Every structure is written in structure tokens, then in C-alpha cells.
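I'd like to ask some things about the structure below.
A single protein chain has been removed from this complex, and every other one stays in its place.
First chain written, first letter: the chains are A, B and C, and each begins at residue 1.
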Amino acid sequence: MIPLSSYLVLSAVLFFIGVVGVLMRRSIIVVLLSIELMLNAVNINFVAFSHYLESITGQVFVFFTLTVAAAEVAVGLALLIAIYRNRRTVNVEELDVMKW
Amino acid sequence: MMTSYVLIPLLPLFSFIVVGLFQKWMRGLAHLVCVPLVFASFGMSLLAFIDVMRGGPINFDLYEWIPVGDFRPTFGIMIDQLTASMLLLVTLVSSLVHLYTVGYMHGDKGYDRFFAYISLFTFSMLALVMSNNFLQLFFGWEMVGLCSYLLIVHWYERGPATKASLKAFIQNRVGDLGFALGIFLIWVTVGSLDYGTVFAAIGEHQGETVSLLGMDVSVITMIALLLFIGAVGKSAQFLLHSWLPDAMEGPTPISALIHAATMVTAGIFMVSRCHPIFNLSPTAMTVVALTGGFTALFGATIALTQNDIKKVVAYSTMSQLGYMVMACGLGAYTAGMFHLLTHGVFKALLFLAAGSVIHALSAEQDIRRMGQARRYMPTTYWTMLWGSLALSGIFPFAGFFSKDEILWQAFNAGLLGKGLWLLGLVVAFMTAFYTFRVFFMVFYGQDNMDKEVKHHAHESPAVITIPLVVLAVGSLLVGWLGNPLFGTNYVHRFLQPVFHSSVSHVPEEHAGSLPALTATAFAGETDESGAAHEGVPMEGAPMEGAPMEGVPMEGAPMEGAPMEGAPAGMSENAGVAAGHAMAAAPHAAGAAGEHAGGHSRGLEMLLMALSLAVAAAGIYMAYLWYYRPNPAPAQLAATYQVLYQGSLNKWYWDELYDMVFVRPTMRLAHGMWRVADEIVIDKVLVDGVAITTRIGGEILKFFQTGRVQHYAMVMSLGICVIFIGFFLL
Amino acid sequence: MDHLLSWVIFIPLLGAFAALAIRDHQTVKVLALVVTVGDFILSLPLWLNFDSTVAGFQFVEKYAWIPTFNINYHLGLDGISLLLVIMTTFLAPFCVLCSWHAIADRSREFMINLMVMQTAMIGVFCALDMALFYVFWEAMLIPMYLIVGVWGGANRVYAAIKFFIYTLAGSMLLLVAMTYMFFKGGNTFDIPTLMNASFTPQAQFWLFLAMFVAFAIKVPMFPFHTWLPHAHVQAPTAGSVILASVMLKMGTYGFLRFCLPMLTDASLSMTPFILSLSVVAIVYGAYMALAQSDIKKLIAYSSVSHMGFVTIGMFVYNQLGIEGAILQMINHGITTGALFLCVGIIYDRRHTRDLAEFGGLARTMPVFATCFVIFSMSSIGLPGTNGFVGEFMVLLGAFTYDRLTGVLAATGIVLGAVYMLYLVARMIWSECSNPENQKLADLDLREFAILAPLVLVVFWIGLYPAPLLEVMHSSVLHLLDQTGGLAGAPVVAMK
Partner (left out) sequence: MMEAMFIYLATVCVVCAVLTVTLRQPVYNVLSLLTLFFHVAGLYVLLNAEFLAVVQIIVYAGAILVLYLFVLMLLNVRTQSRHLHRQWPFAVLILGAVGAMLVGALHSGVWGSASGESTAAAIHEIGDTQAIGLRLYTDYLLPFEVASLVLLVAMIGAIVLTKKSLIDDHIDQIKE
């Protein structure tokens, strides 16, 4: 029997890889991909808990996460395209107008 | 009927309101309103005077002014003998000055305004003297100050007038501050501001002290001194004197009315009014006497060398006020008041005459550029002569009687009194000298007038000369009222109820307590100062040859309560008062008896002759030096350069005040504003907080790179810190 | 009439809403005048129907507002606030009138601001719920901020921001104190209830400190006063009048309404501190006024000095002092408001407030000069004018409580005369040498209509203040009762 903690550890590892990805990549696309990764890590948690705590609610929540992820991708990519059109770049570092 | 006396002050107030509101449409006709009303006021004062003489004091309240808890000061009217005599003086001089103004101010741009103000002044002065409590006294006190201010600044376009007005108001305010503090202390001590209550109760607080700069001072002394500070300001006594000469920037009628006859005497009036308080404090009395004496000398020394005709008269006013204050300080209130009344008449005359000269000589005020003026203005010449004689104290003019009265009282008042008597004699000499110096320089001497001025020189019109003549006659006659030699001393007889029964205005039902309190007043004096001066007022009686009746209490409350009545009254009053009365009664009787003796009369005659001689010497010296051009004064001035310059420059008090008060204050104000307020508080402290915030923001803004990954990184760091903290703790 | 108080408060606001719908500037001005005059007339029954024998609140209205936090729409008047409300409504028409021509730009918006302002000001005095009080208290800032910031002088933005942030910073502390009192005082913001709540001495100390800062800034007490000269100088005339006459009273009113009855122990222990600051304010304000060459700044500093008398009067715990303080609040409102109106009148003509530019106005503008001198005398505290009555009562109260305080405060009598007469001498008297001053026109009918009623009030209060004092007695005695009946407070010997 696989202990719950294995899933949790796996999920944590994936999540942190995702965070590192958000922090270290310059391309918006990869940043967005890292966010997907993080969402998936969370999903694993949900499902694992759902299984081990014997409650179907966890799976329902994954369903919602999926919805949010889809929406996020749609808007995120749309923004990406808009940015690319205006700035001709997908480099996060160059997008720094939000300062003093 | 009695309440109708409220009209005495209200008539001038009414004319002020009418003229003030409709000034624009008056067009030089203000006198049609003011003059009749002020004469009506004078008439009513006469009625009141007669009423008081027959029926005793009148005292009633109009309404409560500031009713708060126990503090219930009123506007009220009290006419006792003291007030009645002041009323006559004020309304008489005011009426005459109103009349005089019609001629003097004719054609002036502010003719109507001027009338409005002198009406307001008359109202204020009447409110002051007719008050029955300290707060209304203060009301009148400040209001007359305001009127004085407004009238000094009448010709506001002249720079000096503006400055003089400022000076007058502020110096008066300093005095008023003392006065106000005195009132506060009275309230705290006695719990009332009503004259009757205060004077009745003040004796019970004799032992109490307040601490002042670490010293314990008797509360009564403190009250007396604080009140006296007010008198110093208003009556231009030494230290707060320098506004009075400067106030001569105002038109001459107000110099006569306000700065000679009435307002400036308010201080003496107030001290006399508060004599039950002053009597209880020998310390305060000494201070008062010394201040008065010194002021008399001080004013006289300056008057010797002044060249502005009005300034000379102004300094002489100061000097004469000093006399009166001195008299009060020696407890000779009657003498002080007598001199106040006579001085009011002849000084008003002198001012008005001087004004007439100025008016005739196209506003020339420098006596060095006058001379031989008698040729152009005989009436003015004669009236001024009478005024000068009165001021110099020449028999039989008013000044002679009143001044000698004061000197006689001083002579009888112990060692201090003897010193002051000597001083008074010196001042009398100086007075005679400078008065006639002016007189001779103006009316005789060398004709130094400008051609242009001489061309226009003329006798003043009747509206000006009539008041002069009236006052001249007055200055001849009024002294006889207080004549100690022939007939009755009416002034003493009339004022006696006031100064002998400090609570003459207390309603009838309290009459029983009067003798005891009277005796208290006596006792406070005789015990402390040890002088016999209060015995003096009774000397009018011995003259009459009716020793005991000679304490004729015409005032109703005292009726039937002469000396033998005193013990009866006393028995009803236990406590300290009774004890004092016991001690005082024999003394008073003794004093009366002593003066019945012939030797004091002979002495008095001798002293009179002496002072007359001194005055005559002063006049003669003036005659020698100034009747014809004479180089002697100039030589003398050159020899004693220091003294001459000192006197000419008023002993540099203006400069001193400028250096000690005015400049440092202004500099301190500017400095404090620039440094403390603008820089330290505003810029450093208040704006400093804002600037610090801003600097903080300026530094922190560099953390806001606008790059989302930096933000995320910082966020991660935060999480990291939380984690580490979580695991470590 | 039911809900009279609510009507008095909200009629100006309704007027403001009505003005929003009107485009024409002239119509809005007339509307504003009608509304303010109507509001004043409406407020008179408050006084006439006021039962001066009752110590508690009258004309009370109480409805639940935010039940979650036990916040009520609770209004009422007592003898302390009644006169302040009347004064506010009395002065409002003059503010409208004096802006008639002076505010040429966006006058419609200005009038709307004035009316909103009035609602908030009256609301502050009437609110009996701290939350409601706070709402009005803060609501007042916004129109004032706009009045100074939009219609002010050259440096208006700086002044407006300074004024706003400074007072807001104080208000924050008030909010904190209020919140604390809410929780410790039995989950209520109700002022009459909180007056009976007791807080521990230590809590009182901190509450007092927080409220002190809030109110001291508003008064303004030394050394929190520096926003005042800036705001006054920059504000348009109506703004200055409101600022000086009404807004400064909010601070002192706050002390009377909150600190004295609710935080009795702390008030008592802080009294020496407050009295010292007040004495400093009197002397310091006078000195500052002496150094000014800008007329408005001079009057602004004189306000600091005069408000010192008010704060002294409140903290001497006797009837004379407190009633004197309330009366002095009214007097200062009338007198200083009138002085600012006067300055506005000549500013309209000359567009300068520099003292050096003036002189000899008595010649060209005699009626104006007369009014100005009268108001100056009132400011100096000459007997017969309103200034004297309040000042004398306060000083006598102070002297009764503590001799030294009384003596030091009394020096304000002299200093006040010095700077005010200096102003009068430079402006009204002296030679009319500046050619620009020689052709000045005297007051027109509108300006005369502004000043004449104020002159009458000056003399009325000066000579017959009894009607005003009468309504205070019960409330003030009640307040003294709440502070522990300190009428016979310790008399400290003169040092």
C-alpha cells in the first residue's frame, strides 16, 4: 500500500518545481506552463486526499480547478498574444511598466 | 423718579448712536443732536446732585449683565456724593467742550464723527462713575480708553496720531490688565463684585495672604496694588505715563475733556472709590503716595522745558494727577477729590484756551513761534491768565485751595507726608514757573509769529470763548467751596459720608452696621499708618463752632448716627470690626478735638502763605526770564546741558520703552515666527513627518521594479522566512 | 414639527442635490442663499423651544442604522451644542453672500460644496452616536478640502493637502479611541451611554491622548497649529470663515463632549498639561500674529491665541470657565468670521492681503472701517462687545482654579490689543498714500448686509449675553457633575 505521504511529497516536489519555473524563466509561455504544473500538483493532492480520506469532494474540487485552469489558459494566452502584438516580445523581464 | 437718572449716561449714548448711524447724512449738523442732549444730561446731573445732597445716595440695578452661577454682575446706577460731584464735573466740562467743539472743529472732515465720539466718551465716563460694581467700572474704564484711542486718532492721516493712539491704548491696556487681575482677586477673595458687598466684607480678609514670587503678601495689599496698576495706566502715573503727552496729537477739545478733566482722573476716582480697600493696606497706600509724589515731580521737571504748548499743559496734567494720587495715598481722599474737581475745571480751561490760541494761529503749537498774542485775542488772554493763576495756586483761584489742602494733609501725615509735602512745594514752584513761562511766551515776549500766521490771527468765535469764560469764572469760584478759611468747607461736608462711611451706598436695612464699618475704615488707617490725617476732614466743623454736629452726615443712611450712635451700632456687630471701631472712635473724637485747637490753624495759615510765596516766586522767575526776551534760560540750559536735554527729551522714557519693550517684542515675534514657527514646528516637525514618509517611499520604490518575477521572488522569500520561523520556533 | 433636527441637518444637503440638477450658476447662488437662510430660520425654533431647565439632550431622534454594530442614527441637542448649531446656521448665509462675486469660476460647484459642508458641520454638533459623529466629522473634510484646493490662492494645493492629511491623521486616532470605547464601553457607540461607562485610568490615559491629538489638531492647539495659517491664507473668504468660525470649534466641542464627561480621570490628570499648552498658545499665537504682514495670516494666528482661551476655560472645571469657553467659541466664530469677511471684502477690491499695501482705509471706506474697528475691538475683548464677556468669564474661571494660569492667560489681554491695534493702525488709520486705495468704493448693499447683522450680534452678546448663558446653565452644571463636581477645585497659590 502506498502511503498518503508519498503522494503529498510528490505533489510538493512538483509544486516547487513549478514555483521555481515561474521565478526563473524569462518566457511568458514557460511561466504559464509552470503555473499549469503547479495546478496539477495541487490536483494530485486533492485526488490523493479524496482517496485516502474517502471523500468524493476532493475529486469535485479537481473538477473546479480544471475549470479555473482552462479559463486561466484562455485569458493568459489571449493576454500573451495581445502583449506580443504590442511589444513584440514574450519576455517577462521586458514587461516592467508597473513601477514608479 | 430715581430710575430716570439712568438717562444721564443714556442721553449721550443716544446722541452717539444717532450721529454714528446717520453720520453720512449729518453734514456738519451733528452738534444739533449732541449739544442739547449733553446739556440735558448736565441738567439731570444737577438734579441728581441736589437729590443726593438732600436724600442721600441712590443705588439701583438695571439688569444682570453676565449671570453665571454666583457670578452676577449687573449694570447699575449708583449716585452717592462722590459720584454726584464727578457727574457734575464730567457733564459740565463735557457740555462746554461740546460747545467749544462746534467752533473749534468747524469745517473739519470728521466733524460729525468727532461729535459721535465725544458723546460716546461722555456716556462711557458716566457709566464709569455711576457704576455700582467693579465690572461696570471696568466696562467704563475700558470704554473711555477706547474713546480716548478713537479721538487721539481722529486725524488718522497724521502718522504721529496713529502712533500715539496705539501707545495710549496699549499702555492703558497694561494698566487694565492689572485692574482686571485686581477684580479677579476681589472676586476670588470676597465672592462678589458689588461695591457694597465688597467694601463691607473686605475687612474680614485682613489676615489672608497670597504668595507672590515666593513671598506672602496680604491679599488686601495685593488687591489694592493691582487696582492701583489700573489707576497708574489710566491716570498716567509714573511708568505708564508716556502715552499722555503723546495723546496731545488728538484735537484740543478732547485733550481738555479726556486728557485733562475727566478720563485721566478716573484713576483717582477709582482709588477714592476703593478707599475701604486701600485704607486696610498701609503698604499699598505708601506705594500710591510715593508714585503720586514722584509723578508730580517727574511731570513738572519735563514740563519746564517743553516747547509745544499742549505738551506743557499735558505734563502739567500728569504732575497734577500725581498730586491727587499722592493725596489719595496719604488717605486724604477728600483733598484728592477736591483737587480733581478744581483741576478739572481750570485744566480744561487751560487746554481750551491753548486750543483757542492754536486755532487762532493756524494750528501753530510751538510756543517759540508765538508771542504778543494778547493783542489779537483779549478774551483768550484773560481766561488763560485766570487758568494759569489757578494752576499755579494763587489766591483766590481754585488751585490755591485744593493744592494747599493736599499740602496741608501731607504735612500732617507723618514723616513720609512731610517729605512729600516738601516735594509738593518744589513742584508747586515748578508749576508756577512753567505755567507762566508758557503764558508769557505766548502772550508777551518777542513776537515770533510767521507773517502769514499773524495775518490770520484773530480772536476765536463766541462758541469758543463762552466756554472759556464759563470755565474761567468756575476756576475762580470753585475753590471757595473747599475754602478752609472762611465759611464752610462744603466739599468736605458733602463728601464726608463717602469717605467716612465706606458703605454709604448699602441699602437702608444694613444701616445698622454702618458705624462699625466706618470705624473699621478709620481703624485700618490709624492703626497702621499712625497718621492723624483722617481727622482733618472734620476741621470744617470746628470752624463752624459746632464741635459735635460738625460731623454732619447729610447722607440719609448716616442720619442720626454720629459719634454717639457708633457704640450702639457696634454692639450689633460682633467680631473684628467692633474691636477696631472701639479703638477708632475715641481717636476720631480726639482728632476732631485736636484740630479745634488754634495752633493747627495758625500752622495751616503759615503753610498757605509759604506755598503762596513759592508759587509767586515761580511766577516772578518766569516773568524775569520770559516777559521780555532774556538770554538767562538759554545760558542756564547750556550750563546744565545734561539736565536740560534730559528734561527736554522726557528723561528718555520713550526711548527706554522702545529699547526694552517695543523693539525686543517685535524682534522676538519676528524671530520666533521665522525660526520657531516656520522652521522648527512647521517645516521640521510637521512637514518633517511628511518628508520622512516621502523619503521612505523614495527608497522603497526601487523595490518596485515592475517585474512580476521580482515580486514573486520577494513573496517566496517571505514564505521562506515564515517557514524558517515556523520550524525554528 | 417632527424631526426638526434632521431637517436642519439635511436641508442643505437636499439643496446641494437640487443644485446638481441646475445648470445656471446664478440660480444656484440664489438657491444656496435661500437654503441657508431657510436653514437658519428653521434652526431658530430649536432655540425657542429649547427647555433650558433640562440638562439632558433634547429634540432627540434615534433610529437603528447599522444594527450589526449597534450603530444608531441618534441626534440630540443640549445647552452646549445648541448655540454652536445656531451659530453655524447663522453664519452660512454670509458665506454664500461673500462668495457671490468673489467666486467667479465654477460658482455652482462651490455653492454645492458649501451646502454639503453645512450638513456635515451641523451633523457633528448634533450627533449622539460616535459612529455618526465620526461620519460627519470626516465628511466635513472633503468639501473643505475642495474649497481650499480648488478655489484657493496660489499655493492652495499644498495648503489643502496639509490641512486634509493633518486633520485626517488626528481623526484616525479618534477612530482608534472610538473603537476601543466601543468594545470596552459595552458594545455601543452611543454617546449618552458612554458618558456613564467607566474606563480604567490607564485606558483613559491612552484614550485621552488619542482624542487629544485629534481635537488639538482641529482646535488647533499649540504646537499643532501650523496648518491653520496655510489653510486660512489660501482658502477663499467663505472657506476661511467656515474654517475659523465652525471647524475650529469642532475640536473644543470634542473635548467638551468626549474628554470631560467620558474620560474624567484622565482629563483631570492631564489638566496641567492642557492648561500649559493653552497659555503657551495664547501668548505664542499673539506673538506670531504680531510678526505677520499678511492680514489673513495675522487673523489666523489670532485664532490660535483666542482658542487658547477656550481650551483654558474648559479645563478649569467651574461653571464660569466652561460657560465662558462655550461663549468664547461663539464669540470667536462671530468675530473672527467677521474679520475674515472684512478681509474678503477688501481682497475683492485690491486682490492683495499684504498689510503694506493698505493704509488710510478710514478715508475711502468709512463704513467698512467702522465695522472693521468694531470687530477688532471685539477681538481685543473690549467690554460691551462679545469678546469681553467670554474672555472675562474664562479668565475669571481660570483665576479661580489656578492663580498662575489666570495671570499668565490674562497677558493675552495686552498682547491681543497689541497685534490687533497694529493691524488696525496699518490698515484703517495712517495716511492713504497708495493711489490704488484712494479710489476704493465703500461697502455696497450686499456687503453691508453681511456685516451689519454681525455688528449687531457683537453688541448684543456684549451687552446682554443672558439669553445665551441661560441655555447653557443646566447642561454645564450637569457636565460638571459628570466630572465629579469639581466646582470647588484646588486653588493653587500664585507662584
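Heads up, the rule we're going with is that a residue touches a chain if its C-beta (ideal position, glycine included) is under 8 Å from a C-beta of that chain, and two chains touch if they have at least 3 such contacts.
All values derive from a computational prediction rather than experimental measurement.
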item	value
Touch partners, limited to displayed chains, of the chain removed from view	A, B
Residue ranges of chain A at the interface with the undisplayed chain	1-2, 4-10, 12-14, 16-21, 23-27, 29-30, 32-34, 36-37, 40, 43-44, 47-48, 50-57, 59-60, 62-64, 66-75, 77-82, 84-85, 90-93
Touching residues (missing chain, whole complex) on chain B	709-710, 713, 716-717, 719-720, 723-724, 727
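One rule holds for everything that comes next: only the chains that are shown with their structure count from here on.
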item	value
Arrangement of touching chains [line / ring / star / complete / other]	line
Centre distance in Å when chain A and chain B are each reduced to the mean of their C-alpha atoms	96
Contacts with two or more other chains, residues of chain C listed in rising order	none
Per-residue overlap in chain A, given as positions that touch at least 2 other chains	none
Complex contacts: residues of chain A adjacent to chain B	19, 22-23, 31, 92-93, 95-100
In the complex, chain B residues that touch chain C	20, 23-24, 63-69, 71, 135, 138-139, 141-143, 146, 149-150, 153, 156-159, 161-163, 165-166, 169-170, 173-174, 176-177, 180-181, 184-185, 187-188, 210-214, 665-666, 668-670, 672-674, 677, 681-682, 685-686, 690
Footprint of chain A on chain B - complex, ascending	701, 704-709, 712-713, 716
